[in-house]
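Yeah, one chain of the complex is gone here, protein chain that is, but the others are all in their spots.
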Amino acid sequence: MEDKEIKNVMDEGFKPEVYFCDARPKVVTPVANKFVRKFYNWAQANSLWILAFGTGCGSIELPPLYKARYDVSRFGIFPRPTPRQAGVFIISGYLSVKTLKRVIRSYEQMQNPKFVLGLGSCTVNGGMYFDSYNTINRLDYYLPVDVYIAGCMPRPEALIAGFNELKKLIKEGRAEGANKYVENLDWYKANQKKIIKDWDLPEYNW
Amino acid sequence: MKSKELSETIEINQQTPTKTILNPWQPFWAEQKEFDLKSGKYLKIWHGPQHPGVTGNMALELTLQGDVVVDCKTHVGYLHRGFEKLMERRKFIQCFPIVCRICVPEPDYNEYLFAAAVEELAGIQVPERGQWIRTLVLEMIRLASLTMGLGGQAGAFGLVPVGQWGVAHRDFILDLFEELTGGRIYHMYIIPGGVRQDFPDDEFPHRVELVLQKLEKLILDIEKLMFNNAVFKARTKGLGKIPAEWVELFGITGTNARAAGVPIDVRKDNPYLVYEQLDFEMILGSASDVYERSLLRKEEILNSINLIRQIFKKMPNKGEVRIKLPNVLHWKVPAGETYVRAETSRGEMGYYMVTDGSEYPRRVHVRGASYTHAMALLEQLAVGVSIADVAGLMVSLQTCPPEIER
Partner (left out) sequence: MEDILNRLDQKFYVQARYVQRPNLAFVTLKKNVAVQAITYLRDVEGFRHLVMISAVDYIEQNMFQLTYILHNYQLHSDIAVRVELDRENPVMDSLHHLWAAAQVYQREIKEMFGIDFPGSPRVDEPMILEGWDNIPPMRKEFDTKKYSEETYFPREGRASCDPVKIMEKKLYRVEAEVKYEIKRVVRDNRNKSADAN
């Protein structure tokens, strides 16, 4: 870009609607052909790429998962740095309100098909932070969760078991979290806006 | 035209550090810099919270000029759970499951410090063998944290194999913890009056020794790959220098202070547990850059290995590990105030506890070891550093966000 253009952009100010699409998302219907659909599901189940976003203390168990001992890359699971390349969002533990805002943003930026894995008891019912003023209690009111992994904190083996469960769901075509989110978008947004007091995001941006 | 811009950049970078303000109420760390973002010379980007380079879950708001950081603001609070509030509505024994979650890589220090504060206020004496086992646990978790930290330091500069080795070898130590305490990451092993139980069997020291030998071998490999690596040297030498006079100003403790040549070590200065009976040297550096700090952490790993061997040699073979205490749910700790501290791998960690004679603590304040490193210090150190080195700089300060905001 030339200097003048930069200046123009800077003078006009940052307009999110120019750079982001804020159209409502659409439900992705599965392919009608049974064999093609099965092939798609099989392919999706075997390339689960994780978004590397350590949202809570569960993120300390993720490095051992990728490294030599547990080595999940043999199952086609691999961390990716950006939401655009990732398909699985591991919510690793409790979510404070400040993080939830970033998590929603990252989740909406991910491309379909996308799945959410709730790691730890804190995503189920708040765990030991059930009475904290800054952590959410139930994750499924804010994001659609496909698989929960209970425990505080779950061992890497439990995580691998969770991934196997997710794979099973995907192969059967039952991991429909993203579509659920789209169908109930208003309900999810109302819940999110209830706790995120300074809502300065677009309604849905991706 | 581009070359002209470049020369301007260099000039400005040379000018900024020499600027001094003489007003004593506005020292250099309190200065608020203003940048004209509309001029197109500067670019503001967020480094985190969703970024693979940051340690844990925190964010840096960086203002860049070209590749170079000209201003840095740290943003924390993404991991805030309100521990100090939660502790006020839990009984003393109920606090133990939550205190260990304050610092994820080194949970045992939180348990020890909370227990030590309660013991001091209530006047509880810990049996000797219990004290030795506590020291052993603290040294083992320091070893685990340092091993992973050293790997992370190398990984931040692109030496991924060292990161792989570090995490894989930390797992061996975690296995030992599983044998000893039953937990892999969170142990809840140290309680007031001692530790929960004795060693699983007589062969436990032998198995620890095997892991220590593995780690010694790993250190030899790391020396070859990391500390003799020309790229690593070129990128880290001279990066992130902390002047020795900043140590008191910014409250720097631990290896970060020792790398600057300031002899501070809680284990030597205010010996707790059985550190008086152990024989070790304070490890000091002088260059105070990222390379020196990682070198010091390598030496700390060797020191910890040495200490664990000494502990097994010197500890009494038999004895109580815990004294008998009344029903844990009805503890009433006498009213008082105290501050206890310990040396973690990142620096001095402390618990300030106020009790009022009831079943609940009145107030517990946790002094996270990296509280000051990650906030005030990083804002100063990041200025003038290339954007590519910011992640490595953060790891070298050993920032641990969960203990900053708690």
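A and B are the chain letters, set down in written order, and residue numbers restart from 1 in every chain.
The rule is simple: contacts are C-beta pairs under 8 Å (C-beta built on N, C-alpha and C of every residue); 3 or more make two chains touch, one makes a residue touch a chain.
Nothing here was measured: the structure is a model prediction, and the numbers come from that model.
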Could you tell me which displayed chains border the chain that was left out of the figure? A, B
Of B:132, B:250 or B:275, the residue in touch with the unshown chain: B:250
Among the options B:277, B:338 or B:386, which residue touches the chain absent from this view? B:338
Omitted-chain contact residue, chosen from A:75, A:141 or A:204: A:141
Out of B:241, B:332 or B:363, only one touches the absent chain, namely B:363
What does the interface between chain A and the hidden chain look like in terms of residue numbers? 97-98, 101, 124-126, 130-138, 141, 191, 194-198
Would you write out the residues of chain B that touch the absent chain, in ascending order? 24-27, 29-32, 76-77, 80, 82, 84-86, 88-89, 120, 246, 248-251, 264, 269-270, 329, 336-339, 341, 348, 350, 352, 354, 362-363, 365, 367, 371-372, 375-377, 380, 405
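In this text, only the chains that are shown with their structure count from here on.
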Note: in the complex, chain A contacts chain B through residues 3, 6-7, 10-11, 51-57, 59-61, 63-64, 67-69, 79, 81, 83, 94, 96, 98-99, 102, 106, 128-129, 131-135, 152-153, 155
Show which residues of chain B lie in contact with chain A when the two form their complex. 37-40, 49-52, 56-57, 77-82, 85-86, 89, 97-98, 101, 104-105, 148, 163-164, 167-168, 170-171, 184-186, 402
